[in-house]
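Beneath this line is the structure, given in structure tokens, with notes to follow.
With one protein chain withheld, the remaining protein chains of the complex are depicted in position.
Labels run A and B following the written order; every chain starts at residue 1.
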Amino acid sequence: MSGWLQRRESVIVQTPGRGMLDLSGRVHEIVARSGVHEGLCSVFVHHTSASLILCENADPQVRRDLEAFASRLVPDGDRLFEHVEEGDDDMPAHVRTVLTHSSLTVPVADGRCDLGTWQGVYLWEHRHAAHRRRVTITVMGTGPTR
Amino acid sequence: MSGWLQRRESVIVQTPGRGMLDLSGRVHEIVARSGVHEGLCSVFVHHTSASLILCENADPQVRRDLEAFASRLVPDGDRLFEHVEEGDDDMPAHVRTVLTHSSLTVPVADGRCDLGTWQGVYLWEHRHAAHRRRVTITVMGTGPTR
Partner (left out) sequence: MSGWLQRRESVIVQTPGRGMLDLSGRVHEIVARSGVHEGLCSVFVHHTSASLILCENADPQVRRDLEAFASRLVPDGDRLFEHVEEGDDDMPAHVRTVLTHSSLTVPVADGRCDLGTWQGVYLWEHRHAAHRRRVTITVMGTGPTR
């Protein structure tokens, strides 16, 4: 039997403001570096106004439509919100984060992060201003059988 | 002390179109086969137009009401959406997936997947057409103490 392995890496992502950034490449690299052959890969974002999603990775219009839907569902400047110190997009960013995901867990199979063909890991920045976001990828499982 | 164990199984689920399918039985079987006594069970769906939820498992009306709510919140054919190549339900399926879950993590206790009494694991097909969906269950943890 092979041994148990674990690797944890944090990456800093500079966002240009509201929108989605593809993290799939970085996740795949860290899984490869981990040496884990079978196991789980966890992705976590350490903020409450940016989130993670698994999204269709072929047509960029899907992300634009998702953004349009979120903007309509949780409008900036909604009079409902009283927490407005940081601006019109402050409370909508918290709501959008809670309605999507702060952590994702993906299986690792045959040494690869086993995303579906059309699945990409995206960081979704919900604030209009540029931000530095910290994301931690943890890979845990067994190495290749020898 | 007992040893560490892991088991990963992928299942193909044939959906008859939009609606929910109970996967709880399959998850319980795979946890039992894993030999894991204490640990975690991860369920993952490899698609961006079908998702996973933990839902009330007693009254089927709950699932019908959830479906009615999702259909009202993210209407098929909404003029907001420009990604419509695959039909009126294409972009709504992506939105519904992002608003629900692609991965669920459930504790394993005393050799069982420790769902609450009223919790079932459901695959939610968001497309109207029948689809083949791949779901991976990964169980990780320690075996029984001897």
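Keep in mind that, in the parts below, contacts are C-beta pairs under 8 Å (C-beta built on N, C-alpha and C of every residue); 3 or more make two chains touch, one makes a residue touch a chain.
Remember, it's a predicted structure, so these values are computed and weren't measured experimentally.
The chain omitted from view is touched by exactly one of B:91, B:104 or B:137, namely B:104. Touch with the chain omitted from the figure is made, among A:32, A:58, A:98 or A:130, by A:98. Counting over the whole complex, chain B has residues 4, 38-40, 53-56, 59, 61-62, 64-66, 68-69, 72-73, 99-101, 104-107, 109, 114-119, 140-142 touching the chain that is not drawn.
For chain A, the list of residues touching the undisplayed chain reads 4, 6, 8, 42, 44-49, 73-74, 80-83, 85, 91, 94-95, 97-99, 101-103, 105, 134, 136, 138, 140.
The rule is short, and it goes like this: only the chains that are shown with their structure count from here on.
The mean-CA centres of chain A and chain B are about 19 angstrom from one another, to the nearest whole unit.
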